[in-house]
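First the structure, which I've put down as structure tokens, then a few questions once you've had a look.
Apart from one protein chain that is not included, each protein chain of the complex appears where it belongs.
Order of writing sets the labels: A and B. Residues in every chain begin at 1.
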Amino acid sequence: MNPAEPLQPRLSLRGIEKRYPGVRALAGVDLDVLPGQVHAVLGENGAGKSTLMHVVYGLVAPDEGSMTWEGQPLRLRSPREAIARGIGLVAQHFHLVERHTVAENLALGFPDAPFWRPTRSLLPRLRAAAERYGLALDPRALVRDLSPGERQRVEIVKALMQGARLLVLDEPTSVLTPAEVDALFAVLRRFVAEGSSVVFVSHKLAEVEVLADAVTVLRRGAVVGRRSAAEGLDRRDLARLMVGRDLAAAVADRGRARAEAIAAGPVRLRLRDVRVDAPGRAQGPALNVASLEVRGGEIVGIAGVAGNGQSELVAVVAGLRAPNAGTVEVDGREPGSGRRRRGARGQVDAGVALVPEDRTKVGVVGDLSVARNLALRHAHRRPFARGMWIDWQAVGRHSQSAVEAYDIATPSTGTPARLLSGGNVQKVILARELDRDPGVVVAVHPTYGLDVAATSQTHERLLAAAGRGAAVLLVSEDLDEVLSLSDRVAVLAGGRVVATMAAADADPEALGLAMAGVAA
Amino acid sequence: MIAGLRRRRALHRWEPRADAPAWRVMLVTLGAVAVAALVVTWVFVAYGVAPGEAWATIVRRTLLEPRGLSETVRKAIPLLLAGIGLLLAFRARFWNIGAEGQILAGAIGATAVALFTELPAPLVVPAMFLAGMLAGAAWGAVPALLKARMGVNEIITTLMFNYIALYLVRWLINGPWKARSATGFSYSERFPAEAVLPTLGSTRLHWPTLAIALVLVAVVALLLARSRFGFEVEVLGRSPEAARYAGIDAGRVTLLLAALAAGAAGLAGVGEVAGIHRRLVEPTQLSLGYGYAAILVALLARGKALAVVPAALFLGFVFAAGDVMRVSLRLPSQLPDVVTGLVLLLVVASEPLTRGRWVRRDPAEAAAATAVAPAASPVATHAGEPAPSPEGGG
Partner (left out) sequence: MLVVATVARALAFATPLLWAALGEVIAERSGVVNLGVEGMMALGAVTGFAVAFTTGDVWWGLAAAGLAGVLGSALHAFVAITLRADAYVSGLSLTMLGLGLSALIGRAWVGRPLPDPMRTVDVPWLRELPLLGPMLFQGQYVLTYAALLAAVVAWLLLFHTRGGLVLRSVGENPTAVDAAGLHVRPVRYAAVLIGGLLAGIGGGYLSLAYRPSWGEGMVNGLGWIALALAIFAMWHPLRVVLAGLLFGACFTLAFRLQTVFPPELLTMLPYAFTVLALVFTAWRRGRHAFGAPEALGRPYLRGER
């Protein structure tokens, strides 16, 4: 590419506006994507990146503004038109039919596949795409047996086979291991070398640094900066643009948030020979942990790509499911011993707090008021319960104080929880779980989808809980989060703990390898 | 015209929300009833009956005359019992279509006590109610257990149990329990005097059952509003996943609610057999579709226990009106079924309408959005609507 001769952009957006009730998702966005370019769109959650991609792909029509594709004006009425023009989308949540094969899923996207036996004609094209870009896939494999990385490959092949000259990827690396990320980047480089373009949406600075030729930074729906790789991309600079304040320094730096050494207390959570079986799974039990201990005041981070036993681990500790073998001891006692019941309620009574992964569907009941949600897991105990009746006044009083203490932004304690923003829902959950001084706290992806302010508040709360002597188990896919909060890091791969190390000594590369199941 | 509609659609946008303001719900319900009334009026005209006179006769004979009113209330009794039961069952997402069979089971239980036990006179009626409730509960517990332990679709199983109960009653009254005097029609022996429920004055209104029904409604209302169990039921009904997380034993709660619902229906069966017929008779005479109509009662009440009373009265009125239509106006006897089905359809079809509103788009937006679908906002998920749908498949 000759820098002296400006190329005509392949895709051009001018003045794109999109409003939803109460929020201006996109405010006059301009964007130019050149041929042969990897263009990253950077921004925090809620900055408007996904909405912009929906506009580009034809899922959403802008309220104002215009688009140009290869010099011609572009008005998309549906994804079908976008596909016809050569714009392919690889979304964050894959649109695949799990029960069908790879070939069947691909055939779905092809209107000109033959009516009779559509999958057969696709096989040669699939093989060609695989060779050209290095995307190996077994057309007869069932999607449900594929790893997230392989599923993403199916989506990419789908877009490529439809003749995409512009690939839009929305947060593509959130479910990939470091090795898979490298493989993806290699594929994208090959794609771009042919003259096609890639638009790559992300909030991960490290990846943008490595991959992008050009970066557009969005904040609150508006473009706040443009950078190009030719001029050099600086992580701090990008972070500052993204976040708008010098919190960027804290975000950009990786390192432990706690400088003081903790005098770790007694072991409060202990797993011994815990096994959770998964019938039908070829690779063996879903969880097989010989030993895992968390002391009071300590934060143990569980790193690992989703699907490697994390949900089973959480379920077993929280009492949501009983292990097929082994014991889970909280403060030295097993569930079902003494006066404690088995199951989730027993663990609650034992002082196990759970901040669940799915905060809107599991962590709170959307239709119930904030006050009731604050009493959710403890409604069977005092002060809320008296015998078989519930003291609604006590519930109300408690919710007032919790809202104040945890700074929950809500019109009233009677507001249904679903009307709260993600950050405030998480505050409700934290208020409920941490308020009773639990002995063990399990936090699963606690800051997923939260903005920077909410994230740091959540981290503070977890640190405070540890400071009060709780044993904290942090399960997260965000390596930065795990490393910055934890004292020790354990890696789960294939259901086993394959590596443990002190966070201070953790080497990201070794971690990445461990996560991918490769022995260090 | 299509272009005109398209333009209209482009000017406005439907925004679904999850809340349903009470006045709108009322409006929609009344609207459904009004439409059904219109259909009935049309039937009058089709059969050559003057509508004004027909309606006057109906209202007089069901609501204004004391005997007629008692009939209306009497028909509401099983609807009240089965209805409050179904309200509970639906909260736990247990779609009990088997109330009809559970009513019959209750009748069988009551008959067994009345004819084949030797209890001191004052204990007979309470024993009958107890037996009927247990029989009904057992009849509903089997499909409930099958669902809880094995995931078997309860819609079909409860329905199949209806038919099984029906033929069971038929067998009993044609076989082992057949009355010696029965010729032509089959029925069981008459109940002894101490097994018969007293009625109000000269009417057929068996008030003990009514009393039990009202007490049950009050108890359920209290439990749901103020007890721990009630809170668990509410959480379970709104979000089974959150309920699990909250430590609520979904299986136990569901089973309990299913058994309660079926037991309540069983009580209705006792009332019918001990209060009205005083013997076990042909099942289709025993339960005139009360079990199915109770579904509408529960849905109309929309989760509020006390609302079951007006809903049951309304359907009692429909049934009583059906009788008047058949006897006095010589109209087909299937009209109440049609009316019930129609109202149910209208109520369920209009349910989404209670949860959203038309929002005017501004002109620029309208121009840009010719035929593009108004997409969900970026915050929305791809989940389905929060409608009360059970899991699919067996």
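We adopt the following convention: contacts are C-beta pairs under 8 Å (C-beta built on N, C-alpha and C of every residue); 3 or more make two chains touch, one makes a residue touch a chain.
Treat the numbers as computed from the prediction; the structure is a model and nothing was measured.
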{"item": "Contacting the left-out chain in the complete assembly, out of A:Pro79, A:Pro148 or A:Gly326", "value": "A:Pro79"}
{"item": "Hidden partner chain, touching residue among B:Val35, B:Val59 or B:Met160", "value": "B:Met160"}
{"item": "Touching residue (missing chain; options A:Leu52, A:Leu74, A:Leu89 or A:Ala379)", "value": "A:Leu89"}
{"item": "Contacting the left-out chain in the complete assembly, out of B:Gly151, B:Pro198, B:Gly251 or B:Pro310", "value": "B:Gly151"}
{"item": "For chain B, the residues touching the chain missing from this view", "value": "9, 16, 95, 97, 146, 150-153, 155-157, 159-161, 163-164, 167-168, 170-171, 174-175, 292, 295, 299, 332, 334-335, 337-338, 340-342, 344-345, 348-353, 373-376, 380, 382-385, 387-394"}
{"item": "Touch list for chain A against the chain that is not drawn", "value": "78-81, 83, 89, 91, 95-100, 104-105, 107-109, 111, 113-118, 142, 279"}
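Here is the rule we go by: only the chains that are shown with their structure count from here on.
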{"item": "Rounded Å distance, chain A centre to chain B centre (Cα mean)", "value": "45"}
{"item": "Sites on chain B touched by chain A in the complex", "value": "15, 18-19, 226-232, 234-235, 238-239, 241-242, 244-249, 359, 362, 364-365, 368-372, 375, 377-378, 381-383, 386"}
{"item": "In the complex with chain B, residue positions of chain A that touch it", "value": "19-21, 25, 50-51, 54, 59-64, 77-78, 93, 318-320, 343-345, 347-348, 354, 356, 358, 360-368, 372, 376-377, 379-380, 385, 388-390, 392, 416, 418"}
